[in-house]
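Excluded from the complex is one protein chain; the other protein chains are retained at their positions.
Now for chain A:
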Amino acid sequence: MKFYVCIKQVPDVDAPIQIKNGDLMQDTDRMVLNAYDASAVEEALVLTEEHGGEVEVVLVGPDKAKETIRKALAMGADKATHITTEDDVDYDSAVYANILATFFKDKEYDVISCGKQSQDTDAGLAGGMIAQHLDLPYATNAVGLSIEDDNLIAKRQGDSGQEIIELPQPCLVTCSNDMNEPRIPSLKGIMQSKRKPMETTALSDMNLDESALSAKTKVTGYMEKPEREPGQKFEGEPDELAQKVANLLDEEENVI
């Protein structure tokens, strides 16, 4: 089976976030593979190890994002396509979906998968949009995948139980990070990743028209979370304190 996994390079969520004059300051040295996509890669590897086939990762991003592709290859993906963009683009989910859908138009595959969202924007839109463009059956937020008689079985987690969805292939699924624990690349995997095929396509050569590359939404600014107002402090003897708190809850907050 042929698995395509869409991956994205995102800022490391462990890095401290700084906002200056409404702009998000990013440390470009701390960019990582989106954790949800890592789960999608892991699951594709597990399924192809079990059923045979190949895993190809696709990434839309600047030159620097190649290191993230290397990581997916080091984990075990067989090949990669890098659709290169300029360094500073403010694409929204719709643009990414246009690019990826165009890429997939003439490709053959059984499953396209991606993370249910990316850690930088948490939008969670691209997967559904790609499926829409390609008219594919799709399921979101899967916590488990399996293959039965040419169908992809996606497990989704609800509050009180699980939902099992059967998707005829080809199909698209977005993956939760609760799905698995992505493998850590071994040294052998890292060394082999150098020798794996990585195709680079410039976005400008894909003949997308301007409207397809124009963001439909725009982030106008970033704001820091307002600091929480400090709570009230009471001092005194226990029975006095209890009385004060009881009064407060009763009279001012109307809780009691």
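In this section, a contact is a pair of C-beta atoms (placed from the backbone, for glycine too) under 8 Å apart; a residue touches a chain by one contact, two chains touch by 3 or more; residues count from 1.
Rule of thumb we're sticking to: contacts and distances are computed from a predicted model.
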Omitted chain, identified by the protein name its UniProt record gives, among "Nickel import system permease protein NikB", "ABC transporter ATP-binding protein", "Cyclohex-1-ene-1-carbonyl-CoA dehydrogenase" or "ATP synthase I chain": "Cyclohex-1-ene-1-carbonyl-CoA dehydrogenase"
Contact residue for the chain not shown (choose from A:Gln18, A:Gln162 or A:Ser186): A:Ser186
Of A:Lys2, A:Lys66 or A:Arg156, the residue in touch with the unshown chain: A:Lys66
Footprint left on chain A by the chain that the document does not show: 32, 66-67, 70-71, 74, 181, 184-188, 190-191, 193-194
